[in-house]
Structures are given as structure tokens and as C-alpha cells.
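Could you have a look at this structure, given as C-alpha cells, before my questions?
A single protein chain has been removed from this complex, and every other one stays in its place.
== subunit A ==
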Amino acid sequence: MTTDLFTRRNLLAAGGAVAVAGMSGLLVPARAQDLAPTRSMRGGSNNYRPGAPIVDRIGGGGFWMTGTVRRAGDGAPLEGQRIQVWAHTTEGHERDERSHGATLTDANGVFRLEMPQIVPAFGQPHGHLAYDSGEFETVFLRPVMSSARDTTLEVHFVLQPA
């Protein structure tokens, strides 16, 4: 009986096992544990007015800003988070106070805020959103609509505890 550990057969088997284990680690889908925080976008904070009031809707409505707020890492939905929204709309410029408003997320981390129709300004039809309440790190977003005729814009936040 041989006591040699490093036979050709053992080496091949061990090497194969290591390779399979390594590959399978790469092939497993990204787990919720790894959910990366949303980064602020360039120009996201332009014309921001801190402390926009929580409103049922901004102006006359007709356009829906929707989205979700989740926690970085495990992806748990975050309830009661204040999301501030502003844009150049049919009722006002980005800088105008009446173009700004805020809403809170529900138990599923979902927010929906009705506002006037966003129209192209500074070359693109775009909105601005902010999470800036302190508990998590501040995030400013500036999503661009795929078409100026869209009547909704969906935006997702993944927040990192501050």
C-alpha cells in the first residue's frame, strides 16, 4: 500500500475540486447582502432648496415621480424616508419654490409623488431627487426621461447608513 499523497490521480482530483469550488463562487448570482449604495449623479443637487415641504402633490399634477428606497447591503425596504423632488415643469422653473416638494416612502419602501409635467430644460427632459435627511448618507439624483412625452419617471435609491 502506497503512502504517497501526491499521486498524479490525487493531484488531478484535488485541482479539479478547487477549480469547481472557485468557479461556483463566481457563478452564484449577486446576493442581496452585496447591494451597493446609489451614488449621487453629476448635477443632481443643482437648484436644490433644502427642506421642501411634504405635499400631497406638487402644483396641478399629471406626472408621476415614483420609485423605491432600500438599504445598502441587505436591500431591506426603508419606510418613512423623505424624498425631495424638483424639476422644470409646465408650471415653473427648477429654481421656483413651487416646483419643489417632498413625500415619504410607505411600508414597502415605495414613494409616489404627483407633480406637473416635466418639460425639457437645459437640453434634456430631466428631474431632480434628493435624500437628505441625515440618517443615511445624502444622495442627489438627476434622472433623464427617455422621452419628453413620458408621464412617469421611476427612480431607485439604495442608501448607506451615515
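FYI, a residue touches a chain if its C-beta (ideal position, glycine included) is under 8 Å from a C-beta of that chain, and two chains touch if they have at least 3 such contacts; residues count from 1.
Simple rule for what comes next: contacts and distances are computed from a predicted model.
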Study note, to complete from the structure: Complex minus one chain; that chain's UniProt name from "Ferric reductase like transmembrane component", "Rod shape-determining protein MreD", "ABC transporter ATP-binding protein" or "Cellobiose transport system permease protein" is "Ferric reductase like transmembrane component"
Check your understanding: Touching the left-out chain: which of A:Gly43, A:Gly60 or A:Gly80?
Key -> A:Gly43
Exercise for review: Return the single residue from A:Arg71, A:His100 or A:Arg142 that touches the missing chain.
Suggested key: A:Arg142
Exercise for review: Considering the whole complex rather than only what is displayed, give the residues of subunit A touching the chain that is not shown.
Suggested key: 41-43, 45-47, 88-90, 93-95, 119-125, 142, 148
